[in-house]
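With one protein chain removed, the remaining protein chains of the complex are shown where they sit.
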Amino acid sequence: MKILVCISNVPDTTTKVKFKEGDSLFDDSGVQWIINPWDELALTRAMELKEDAGNSVNEICVIHVGGASADATLRKALAIGADKAVRIDACPADAYHVAGQIAEYLKENPFDIIFSGIESSDYNGSSVGAMIAEFMDYPGISSVTSVNLDDDDIQVNRAIPGGKQVLKTETPFVAVVQKGIAKEPRIPSMRGIMMARKKPLEVKPAVELEVLTESIKFELPPAKGACKMIDSESAEQLVELLRNEAKVL
Amino acid sequence: MNFEFTEEQLMIRDAARDFAQRELLPGVIERDEKAIYPTEQVKKLGELGFLGMLVGLDYDGGGMDTISYVLAMEEISKIDSSVSVIMSVNNSLVCWGVEKYGTEEQKQKYLKPMARGEKIGAFLLSEPEAGSDATSQRTTAVDMGDHYLVNGTKNWITSGKSASTYIVIAQTHPELKHRGINALIVEADSEGISVGPHENKMGMRASDTHSVMFNNVKVPKENLLGEEGFGFKFAMKSLEGGRIGIASQALGIASGAYELALKYAQERKTFGKEIIKHQAIAFKLADMATEIEAARFFCLKAAWLKDQGKPYGQASAMAKLYAAETAMKVTTEAVQIHGGYGYVKEYHVERLMRDAKLTQIYEGTSEIQKIVISRGLVD
Partner (left out) sequence: MSVIAFAKNWNGKFKNSTFELVSYTKALANQLNTNMVVLSIGEVAEEELKLLGNYGADKVLTVSNPQLNTLTSRAYADIVAKAANSVGAEVIVLSDNNSGKAIAPRVSVKLKAGHVAAVQELPLSLDPFVVKKSVFSGKAFGHIQIKSDKKILTIAKNCFGLVANPCDVAIEEFAVDIDTNLFKVKIIQEEEQKDKVILSDADIVVSAGRGMRSPENWGPVEELAEVLGAATACSRPVSDEGWRGHEEHVGQTGKVIAPNLYIAAGISGAIQHVAGISRSKCIVAINTDPEAPIFSVADYGIVGDVMDVLPRLTEAFRNSKS
């Protein structure tokens, strides 16, 4: 069984967001790039599945659509334990474009399980996974919080508002994962970092695809007014303000 | 000249940073206060390969260069020097010596488990009356034909209790003075070894520092490291590399304190503005940042020389001297910037200040470094 993990390369979650060129572009100067947190958890779960001798997972591949600047991120995924990395050499224009590129790769290189994070922490498109499923005509499961294999029998948990569902599916399928899929991301070991050097990082040319949407401008949220401080003894005053000033009760 | 790190070096730095944030930061104050040995943390550090990162891949190490080691030591020491001293001693004193001078059998038997982090090593040089002056060893290793018989007491031994493998420096031929000294690999559970009580230290309180007493301990002949009489030179060579580890530790203590002070100075307000906007504080931070950068260059230069196979004793002494002095100064200023908050444990900087003091003392005091450096000037 083979698992493909889609990887987005995003600014570290502590980044203070700035824009440049008339607020038309994200200012990436001084930005530390990381594996999109949900993608990293998906990779962790994929590793756990492979390490469990009870099932037949024998290959984990990570895939990314983007330029060479993401190679360090892909190499980290290899150091964590992916067997192979693929980068589709294209400027990731929008979710449709990214999903289409990954689908083209899948048509030539089938996988049994495709993991995609619920969204990327930069443009928050939250659509690549479901779009891949549609391009490929695969079943897809969203809001996935766990994937378990029992003799290659697949059981998936999905979060629903106020509860959860346990689902069964057949392969191939796309799992759009969220927090809970793995406990915490792995730190690459020294040995893993050394081994990553020898693992394949394939760069594939992109296919021609339409771009349906385009970011044209960014803006920062308006600055918040000063916080009104209330004495810790005057809880009634707060209730009064929430009712009559903020009008949120 | 090239000031760029490789992708791998950066990955190692990030891995060390993630480890420190995730595994070391929670509980660091309590471990320090109650002097609790970081058993779990050291185990995980070993699993990730940090404890043997400098050892070659053939001996189950990480096969990393010394530059990477400096980066990792800095990151871990920003949070917890009690852990980084264990990492430094294991890597640059114990594993290094066995890998460089040990026989194939010694490497298979002793190096591999230490490189994997399954066993911890300790370096037994200091004695109650031979600290900085390492030539006057009182511990004896008498040649009994098929074994050495070791007697004596070693002091201030990092990992003295938790280590499984000791490298012991002892006198075999007193008439030859320092040319009669040997280095032996001794298993810590050998008969006749007893470990003294935990030293109640000012800083790095979670690492276990003990005296180790030898009473007629039999050590097999095959456990001799290097040639007969090589012990003193061996110890000095080991310390040259050890100094890079401690210098990087001091660097980390300094940069950890600086980062906290910088953050605090941007958040804390007095007289209606953030204290970093007061020149008195801003200039302190400017000095701290500059000296830390200089210390970093010293550490990296020494590491680079070692990786290039060039002499690095002088450079590592300078690095250790400068980084330790910087650590003391920067941590003191970091406490000052924090004001009253800096004096309580919750804000971390007072711990870093106590930890910094030790870097001026162990593995050669600042004064000893000046002896090494000044001798190097006229050699």
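Per-chain residue numbering starts at 1, and chain names A and B are given in the order in which the chains are listed.
Here, contacts are C-beta pairs under 8 Å (C-beta built on N, C-alpha and C of every residue); 3 or more make two chains touch, one makes a residue touch a chain.
Predicted model only: the values in this text are computed from it and were never measured.
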| item | value |
| --- | --- |
| Touch partners, limited to displayed chains, of the chain removed from view | A, B |
| Touch list for subunit A against the chain that is not drawn | 11, 13-17, 19, 37-38, 94-96, 99, 118-119, 121-131, 133-135, 139-143, 155-156, 159-170, 173, 176, 179-180, 184, 210-221, 224-225, 227-233, 235-236, 238-243, 246, 248-249 |
| Contact footprint on subunit B, counting only the chain that is left out | 267-269 |
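In this section, only the chains that are shown with their structure count from here on.
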| item | value |
| --- | --- |
| Separation of mean Cα positions, subunit B and subunit A [Å, integer] | 39 |
| Interfacial residue positions of subunit B with respect to subunit A in the complex | 7-8, 10-12, 14-15, 18-19, 22, 47-50, 52-53, 57, 61-64 |
| Residue ranges of subunit A in contact with subunit B within the complex | 71-72, 75-76, 79, 184, 187-191, 193-194, 196-197 |
